[in-house]
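Up next, chain A:
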Amino acid sequence: MTAASRITPFMPERAVIRSIIPMAQDNTLFQFTVDSEALANCLPGQFVQLWVPGVGESPISVCSGRKGGNLELLVRKVGRVTSALFQMQEGDWVGIRGPYGFGFPMDDFKGKDVCLIAGGLGVAPIRSVFQYILEKREEFGRVIIVYGMRHSNDLLFRPEFKLLLRRRDLEVFIAAEELTGPELPPVSVQLGRVTDLINMSHVGPSFETAVCGPPVMYKYVVDELKKKGVPESKIWLSLERHMKCGIGKCGHCFIGGALTCKAGPVFNLTALKMLPEVVECCQ
Partner candidate 1 sequence: MAQSFVFSKADFDSFFRVLQSLGEVSAPIRVSDQSFAFKQINDPREIAWDALRTILPPKKFFYPPKETLLTYKDGQIEESVSDNKFQVIFGVHPCDLHGLGIMDTIFEAGPADTHYLQKRNHSLIVGLSCMPDKFCFCQSMGTSCATRGYDLFLTDLDDDFFLQVETPAGSAVLPQLPMLRPAEDADKERYKDYWLRREKAFTNGFAPDNLRATMDMEWNNSLWDDLGKRCLSCGNCTPVCPTCYCFDLVDIASLSDDEGSRVREWDSCQFVGFAQVAGDYNFRPSPVDRLKFWYRHKLHGFDDAFASRTCVGCGRCTVSCPAGIDDLVQVVKTLQGQKEGKE
Partner candidate 2 sequence: MSDKEKKIIEIPEITRVEGHSAVTVEIENGEVTDVKLDVFEGTRFFEQIVLDHKYDELPHITSRVCAICSTGHVLAAIFAVESACAFVPSALEMKFRELMHLGMIIESHATHVCALALPDFLKVKDLLTFAVEQKEAFLIWTNLRNLGARVQTLVGGRPFHPVNLHVGGLSSIPHRENLLSLKTELQAMLATAIKLADLVLSFEPPIKRFSQPIFLCLKQESGQYGYFGDVIVSSDGWQAPVYEYKSYLDEQVVSYSHAKRSLQKGNPIMVGSLARLFHYGQNLKGEAGNIYRGSPLADGAHNTILNNAAQAIEIVQAIERATALIDEIIEEFAASNSQGAKFGYQTGNSKKGTGTVECPRGTLYHYYEMDETGTITKADMITPSAQNTARIELDIRQVVTGQNEGGDISGHLETLVRAYDPCNTCATHMVSINWKNKE
């Protein structure tokens, strides 16, 4: 079937699994070969609907930020669809549709200082942001990356972060709440919470900040950023909600008054505060 005759917005594109790279614990990076321009050029912070035939679809954040490169998705095994994906092999096909949603406002970030804050699996979309930035490093000001996790063996993209930690044009802060298994790479902070890292960093009023992590993290991060003088209008949060369609029809991702899939998943804090039901930063 040619692309032109596709009329249903639910039609996925066939994507072949190019490589499977186990990361830490139940997290694995999947690289896909995709045909369409749209999927090859996803923007940081957008997401796709990943379909395992016979099982179901899951919304997954785009994890790769290099233009025209492979589509990469970092997936945590939590349930039916993700477990089925973990059983697949290189060369198998899945369905992908998207990309959906508004990602981080990269155009607004240009020329400014940027602070990226990730908690746990939240590093997946954040990675797409720093990859994007590093492609055109010169277009951005100071760049801080903050990455916190529960246990030290949860560290994702270990080799990549080892390299980042050595770069002079980035300030990278990594810490775990508990030491389990191997230590974090050298020069990391080792023990601590995301908020401690933010506090340590030189983030300030000039910074645009991008945040992604578990729901419980947001309130503390927002408080900490405000303490550092970051205005609300410069705080961008990527939210997770239950999603079925990704195109603003199924209703699952309604958050107060907006559809996370269409109005988000990245929201500016000023807008979020107007919505009831946003438990992450307003409770």
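Everything below uses one rule, namely that a residue touches a chain if its C-beta (ideal position, glycine included) is under 8 Å from a C-beta of that chain, and two chains touch if they have at least 3 such contacts; residues count from 1.
How were these picked? Simply put, all candidates are chains of the complex that A comes from, given by their letters.
Quick caveat: nothing in here was measured; it's all calculated off a predicted structure.
Candidate 1 is the one that touches chain A in this complex, out of the options 1 or 2. By the touch rule above, chain A contacts candidate 1 in their complex via residues 1, 6-12, 14, 51, 53-57, 76, 78-79, 93, 95, 214-215, 240-242, 244-245, 247-252, 254-259, 262-263, 274-277, 279.
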